[in-house]
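Of the protein chains in this complex, all but one are displayed in their positions.
Right, subunit A next:
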Amino acid sequence: MIFSDPEIWAATLSMAVPLALPAIGGTFSERTGVVNIAMEGIMLIGAFFAVTFSYWTGSAWLGLLAALICGGLTAAALAWGAIRVSADQTVLGMGINIFAAGLTTFLLNTLFGFNGTPINTPKLPDISIPGLDKIPYIGVIFQNQSILVYIMVVLVIISHWFLFHTRLGLRMRSVGEHPLAADTLGINVWRIRYFGVILSGLFSALGGAYLSIGVLNGFTPNMTNGRGYIALAAMIFGKWTPLGSFGAALIFGFSTALGIVLQGQGISSNLLQMIPYALTILALAGLVGRAVAPAADGIPYDPRRS
(Lines give C-alpha, C1' and ligand atoms only; values in the text may rest on other atoms or scores of the structure.)
Protein backbone atom coordinates (compact mmCIF):
# COMPACT_ATOMS: atom_id res chain seq x y z
CA MET A 1 0.00 0.00 0.00
CA ILE A 2 1.55 3.22 -1.13
CA PHE A 3 0.02 5.39 1.61
CA SER A 4 1.89 3.50 4.26
CA ASP A 5 5.17 4.48 2.61
CA PRO A 6 6.55 7.42 4.62
CA GLU A 7 8.30 8.68 1.50
CA ILE A 8 5.04 9.94 0.07
CA TRP A 9 4.41 12.02 3.18
CA ALA A 10 7.93 13.35 3.16
CA ALA A 11 7.46 14.44 -0.45
CA THR A 12 4.06 15.92 0.43
CA LEU A 13 5.56 18.05 3.15
CA SER A 14 8.46 19.13 1.02
CA MET A 15 6.26 20.10 -1.94
CA ALA A 16 3.78 21.90 0.33
CA VAL A 17 6.29 24.42 1.69
CA PRO A 18 6.56 26.62 -1.45
CA LEU A 19 2.75 26.71 -1.58
CA ALA A 20 1.94 27.17 2.08
CA LEU A 21 4.29 30.09 2.71
CA PRO A 22 3.02 32.35 -0.10
CA ALA A 23 -0.56 31.24 0.62
CA ILE A 24 -0.24 32.41 4.20
CA GLY A 25 1.40 35.59 2.96
CA GLY A 26 -1.51 36.18 0.63
CA THR A 27 -3.85 35.60 3.54
CA PHE A 28 -2.25 38.43 5.51
CA SER A 29 -2.49 40.79 2.57
CA GLU A 30 -6.07 39.99 1.65
CA ARG A 31 -7.21 39.98 5.26
CA THR A 32 -6.23 43.64 5.40
CA GLY A 33 -8.12 44.26 2.18
CA VAL A 34 -5.42 44.27 -0.48
CA VAL A 35 -5.74 41.66 -3.23
CA ASN A 36 -2.32 40.14 -3.75
CA ILE A 37 -1.74 38.04 -6.85
CA ALA A 38 1.93 38.99 -6.99
CA MET A 39 3.08 36.01 -4.93
CA GLU A 40 4.55 34.33 -8.02
CA GLY A 41 6.66 37.37 -8.83
CA ILE A 42 7.78 37.99 -5.28
CA MET A 43 8.74 34.32 -4.97
CA LEU A 44 10.93 34.67 -8.04
CA ILE A 45 12.55 37.79 -6.61
CA GLY A 46 13.13 35.98 -3.33
CA ALA A 47 14.51 32.89 -5.07
CA PHE A 48 16.91 34.89 -7.20
CA PHE A 49 18.31 37.20 -4.54
CA ALA A 50 18.61 34.32 -2.09
CA VAL A 51 20.96 32.56 -4.48
CA THR A 52 22.83 35.69 -5.49
CA PHE A 53 23.58 36.86 -1.97
CA SER A 54 24.15 33.34 -0.76
CA TYR A 55 26.90 33.08 -3.37
CA TRP A 56 28.32 36.56 -2.87
CA THR A 57 28.46 36.38 0.91
CA GLY A 58 29.16 32.66 1.21
CA SER A 59 26.36 32.32 3.73
CA ALA A 60 22.96 30.89 2.89
CA TRP A 61 21.48 32.69 5.90
CA LEU A 62 22.55 36.08 4.57
CA GLY A 63 21.07 34.98 1.26
CA LEU A 64 17.81 34.29 3.03
CA LEU A 65 17.95 37.71 4.66
CA ALA A 66 18.54 39.38 1.30
CA ALA A 67 15.59 37.44 -0.13
CA LEU A 68 13.37 38.74 2.66
CA ILE A 69 14.54 42.32 2.16
CA CYS A 70 14.04 42.23 -1.61
CA GLY A 71 10.68 40.47 -1.26
CA GLY A 72 9.61 43.01 1.33
CA LEU A 73 10.65 45.92 -0.91
CA THR A 74 8.74 44.48 -3.87
CA ALA A 75 5.69 44.05 -1.69
CA ALA A 76 6.12 47.61 -0.45
CA ALA A 77 5.96 48.80 -4.04
CA LEU A 78 2.76 46.83 -4.50
CA ALA A 79 1.42 48.26 -1.27
CA TRP A 80 2.24 51.82 -2.26
CA GLY A 81 0.45 51.41 -5.58
CA ALA A 82 -2.53 49.66 -4.07
CA ILE A 83 -2.92 51.86 -0.99
CA ARG A 84 -1.51 55.28 -1.68
CA VAL A 85 -2.33 55.51 -5.38
CA SER A 86 -5.48 53.36 -5.23
CA ALA A 87 -4.44 51.54 -8.39
CA ASP A 88 -6.20 48.40 -9.59
CA GLN A 89 -4.71 45.70 -7.42
CA THR A 90 -5.05 42.83 -9.87
CA VAL A 91 -3.28 44.77 -12.59
CA LEU A 92 -0.58 45.87 -10.16
CA GLY A 93 0.00 42.32 -9.01
CA MET A 94 0.23 41.03 -12.55
CA GLY A 95 2.62 43.83 -13.41
CA ILE A 96 4.89 42.74 -10.59
CA ASN A 97 4.76 39.13 -11.77
CA ILE A 98 5.83 40.06 -15.28
CA PHE A 99 8.45 42.49 -14.01
CA ALA A 100 9.92 39.89 -11.66
CA ALA A 101 10.09 37.19 -14.33
CA GLY A 102 11.92 39.54 -16.67
CA LEU A 103 14.18 41.11 -14.07
CA THR A 104 15.39 37.84 -12.57
CA THR A 105 16.10 36.27 -15.96
CA PHE A 106 17.91 39.38 -17.12
CA LEU A 107 20.00 39.61 -13.96
CA LEU A 108 20.75 35.88 -14.05
CA ASN A 109 22.13 36.05 -17.57
CA THR A 110 23.94 39.32 -16.93
CA LEU A 111 25.55 38.32 -13.66
CA PHE A 112 26.09 34.61 -14.15
CA GLY A 113 25.70 33.81 -17.86
CA PHE A 114 23.73 31.05 -19.51
CA ASN A 115 25.29 28.23 -17.56
CA GLY A 116 23.41 29.28 -14.49
CA THR A 117 24.35 30.21 -10.98
CA PRO A 118 27.64 28.87 -9.58
CA ILE A 119 27.45 25.29 -8.37
CA ASN A 120 29.24 26.05 -5.13
CA THR A 121 26.47 28.34 -3.91
CA PRO A 122 25.79 27.48 -0.27
CA LYS A 123 22.33 26.18 0.58
CA LEU A 124 20.38 26.13 3.82
CA PRO A 125 21.02 23.02 5.88
CA ASP A 126 18.86 19.91 5.84
CA ILE A 127 18.34 18.82 9.41
CA SER A 128 16.93 15.91 11.34
CA ILE A 129 15.74 16.89 14.80
CA PRO A 130 17.32 14.60 17.40
CA GLY A 131 14.62 12.52 19.05
CA LEU A 132 12.10 13.13 16.32
CA ASP A 133 14.12 11.00 13.94
CA LYS A 134 14.00 8.11 16.42
CA ILE A 135 10.23 7.76 16.13
CA PRO A 136 9.58 5.06 13.51
CA TYR A 137 7.57 6.26 10.49
CA ILE A 138 7.32 9.94 11.56
CA GLY A 139 11.09 9.99 11.77
CA VAL A 140 11.41 9.05 8.10
CA ILE A 141 9.05 11.86 7.10
CA PHE A 142 11.14 14.46 8.83
CA GLN A 143 14.47 12.93 7.94
CA ASN A 144 16.76 15.35 6.14
CA GLN A 145 14.12 17.97 5.46
CA SER A 146 15.27 21.50 4.81
CA ILE A 147 15.35 23.67 7.89
CA LEU A 148 12.74 25.84 6.20
CA VAL A 149 10.26 22.99 6.53
CA TYR A 150 10.47 23.29 10.30
CA ILE A 151 10.41 27.07 10.11
CA MET A 152 7.26 26.82 8.02
CA VAL A 153 5.51 24.62 10.57
CA VAL A 154 6.33 27.13 13.29
CA LEU A 155 5.22 30.04 11.11
CA VAL A 156 1.88 28.38 10.38
CA ILE A 157 1.12 28.17 14.07
CA ILE A 158 2.37 31.66 14.87
CA SER A 159 0.45 33.12 11.94
CA HIS A 160 -2.78 31.56 13.06
CA TRP A 161 -2.33 32.75 16.61
CA PHE A 162 -1.31 36.18 15.40
CA LEU A 163 -4.24 36.70 13.05
CA PHE A 164 -6.95 35.38 15.34
CA HIS A 165 -5.68 35.86 18.87
CA THR A 166 -3.84 39.15 19.00
CA ARG A 167 -5.00 42.75 18.96
CA LEU A 168 -3.04 43.57 15.80
CA GLY A 169 -4.52 40.51 14.11
CA LEU A 170 -8.00 41.70 14.98
CA ARG A 171 -7.21 45.13 13.61
CA MET A 172 -5.94 43.60 10.39
CA ARG A 173 -9.15 41.67 9.95
CA SER A 174 -11.31 44.68 10.77
CA VAL A 175 -9.51 46.80 8.20
CA GLY A 176 -10.19 44.15 5.60
CA GLU A 177 -13.86 43.87 6.48
CA HIS A 178 -14.91 47.46 7.09
CA PRO A 179 -12.12 50.02 6.85
CA LEU A 180 -14.37 52.99 7.52
CA ALA A 181 -15.56 51.54 10.81
CA ALA A 182 -11.98 50.75 11.77
CA ASP A 183 -10.92 54.26 10.82
CA THR A 184 -13.58 55.89 12.99
CA LEU A 185 -12.29 53.84 15.89
CA GLY A 186 -8.87 55.37 15.40
CA ILE A 187 -7.12 52.58 13.53
CA ASN A 188 -4.70 53.78 10.88
CA VAL A 189 -6.07 51.81 7.92
CA TRP A 190 -3.18 52.56 5.60
CA ARG A 191 -0.54 51.59 8.07
CA ILE A 192 -2.22 48.27 8.81
CA ARG A 193 -2.59 47.56 5.11
CA TYR A 194 1.07 48.36 4.44
CA PHE A 195 1.93 45.97 7.23
CA GLY A 196 -0.24 43.18 5.81
CA VAL A 197 1.08 43.50 2.27
CA ILE A 198 4.73 43.68 3.31
CA LEU A 199 4.22 40.66 5.55
CA SER A 200 2.86 38.80 2.53
CA GLY A 201 6.00 39.79 0.63
CA LEU A 202 8.19 38.31 3.36
CA PHE A 203 6.30 35.01 3.33
CA SER A 204 6.35 34.78 -0.46
CA ALA A 205 10.06 35.54 -0.61
CA LEU A 206 10.64 32.83 1.98
CA GLY A 207 8.73 30.40 -0.24
CA GLY A 208 10.90 31.39 -3.19
CA ALA A 209 14.10 31.04 -1.18
CA TYR A 210 12.97 27.55 -0.15
CA LEU A 211 13.03 26.53 -3.80
CA SER A 212 16.35 28.12 -4.66
CA ILE A 213 18.47 27.59 -1.54
CA GLY A 214 16.36 25.12 0.44
CA VAL A 215 15.69 22.33 -2.06
CA LEU A 216 18.34 23.28 -4.59
CA ASN A 217 21.27 25.63 -4.62
CA GLY A 218 20.70 27.53 -7.82
CA PHE A 219 18.30 29.69 -9.74
CA THR A 220 16.72 29.03 -13.13
CA PRO A 221 14.32 31.36 -14.92
CA ASN A 222 10.72 30.89 -13.83
CA MET A 223 11.77 28.25 -11.37
CA THR A 224 8.59 28.84 -9.36
CA ASN A 225 6.62 27.27 -12.21
CA GLY A 226 3.30 28.83 -11.30
CA ARG A 227 3.46 27.87 -7.63
CA GLY A 228 2.50 31.43 -6.72
CA TYR A 229 -0.78 30.97 -8.54
CA ILE A 230 -1.41 27.58 -6.96
CA ALA A 231 -0.75 29.31 -3.65
CA LEU A 232 -3.47 31.78 -4.55
CA ALA A 233 -5.81 28.84 -4.99
CA ALA A 234 -4.59 27.35 -1.71
CA MET A 235 -5.34 30.61 0.06
CA ILE A 236 -8.92 30.65 -1.23
CA PHE A 237 -9.28 26.90 -0.66
CA GLY A 238 -8.15 27.55 2.89
CA LYS A 239 -10.75 30.29 3.29
CA TRP A 240 -8.22 33.04 3.99
CA THR A 241 -6.86 31.45 7.16
CA PRO A 242 -3.27 30.37 7.83
CA LEU A 243 -4.25 26.89 9.01
CA GLY A 244 -6.58 26.45 6.07
CA SER A 245 -3.92 27.62 3.62
CA PHE A 246 -1.50 25.16 5.12
CA GLY A 247 -4.03 22.36 4.83
CA ALA A 248 -4.74 23.24 1.22
CA ALA A 249 -1.03 23.41 0.47
CA LEU A 250 -0.65 19.94 1.96
CA ILE A 251 -3.39 18.63 -0.31
CA PHE A 252 -1.71 20.12 -3.37
CA GLY A 253 1.65 18.83 -2.20
CA PHE A 254 0.12 15.43 -1.66
CA SER A 255 -1.30 15.30 -5.16
CA THR A 256 2.16 16.01 -6.58
CA ALA A 257 3.70 13.36 -4.35
CA LEU A 258 0.99 10.93 -5.33
CA GLY A 259 1.82 11.55 -8.97
CA ILE A 260 5.44 10.67 -8.31
CA VAL A 261 4.75 7.53 -6.31
CA LEU A 262 1.94 6.15 -8.48
CA GLN A 263 4.17 6.26 -11.54
CA GLY A 264 6.20 3.53 -9.95
CA GLN A 265 2.98 1.47 -10.02
CA GLY A 266 2.74 1.74 -13.77
CA ILE A 267 0.00 4.36 -14.10
CA SER A 268 0.35 6.74 -17.04
CA SER A 269 2.26 9.86 -16.13
CA ASN A 270 0.01 11.93 -18.35
CA LEU A 271 -2.99 11.08 -16.23
CA LEU A 272 -1.18 11.64 -12.96
CA GLN A 273 0.13 14.97 -14.10
CA MET A 274 -3.36 16.44 -14.03
CA ILE A 275 -4.14 15.55 -10.41
CA PRO A 276 -2.95 18.85 -8.87
CA TYR A 277 -4.80 20.87 -11.47
CA ALA A 278 -7.98 18.83 -11.31
CA LEU A 279 -7.89 19.32 -7.55
CA THR A 280 -7.44 23.05 -8.01
CA ILE A 281 -10.51 23.22 -10.21
CA LEU A 282 -12.53 21.17 -7.74
CA ALA A 283 -11.36 23.41 -4.94
CA LEU A 284 -12.26 26.57 -6.77
CA ALA A 285 -15.56 25.16 -7.93
CA GLY A 286 -16.60 25.23 -4.31
CA LEU A 287 -15.91 21.72 -3.13
CA VAL A 288 -15.09 23.07 0.31
CA GLY A 289 -18.22 25.13 0.60
CA ARG A 290 -18.54 28.81 -0.02
CA ALA A 291 -15.33 30.69 0.38
CA VAL A 292 -16.08 34.24 1.37
CA ALA A 293 -13.41 36.84 0.82
CA PRO A 294 -12.89 39.66 3.29
CA ALA A 295 -15.58 42.22 2.52
CA ALA A 296 -13.26 45.08 1.63
CA ASP A 297 -10.81 42.88 -0.27
CA GLY A 298 -9.53 44.73 -3.32
CA ILE A 299 -11.27 48.01 -2.54
CA PRO A 300 -8.88 50.93 -2.00
CA TYR A 301 -9.61 53.07 1.03
CA ASP A 302 -9.07 56.80 1.00
CA PRO A 303 -9.48 58.37 4.44
CA ARG A 304 -9.62 61.86 3.00
CA ARG A 305 -12.72 61.19 0.98
CA SER A 306 -14.77 59.19 3.43
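Keep in mind that, in the parts below, a contact is a pair of C-beta atoms (placed from the backbone, for glycine too) under 8 Å apart; a residue touches a chain by one contact, two chains touch by 3 or more; residues count from 1.
To be clear about the criterion, contacts and distances are computed from a predicted model.
Here one chain is missing from view; checked against "BMP family ABC transporter substrate-binding protein", "Fe-S cluster assembly ATPase SufC", "Aldehyde dehydrogenase" or "Heme lyase CcmF/NrfE family subunit", UniProt names that protein "BMP family ABC transporter substrate-binding protein". When the whole complex is considered, the residue among A:94, A:107, A:187 or A:243 that touches the unshown chain is A:94. Subunit A residues in contact with the hidden partner, per the touch definition given at the top, are 7, 11, 14-15, 18, 35, 37, 90-91, 93-94, 97-98, 101-102, 105, 108-109, 114-116, 119, 126, 211, 215-218, 220-223, 225, 229, 232, 256-257, 260-261, 263-264, 266, 269-270, 273, 284, 291-293, 297-298.
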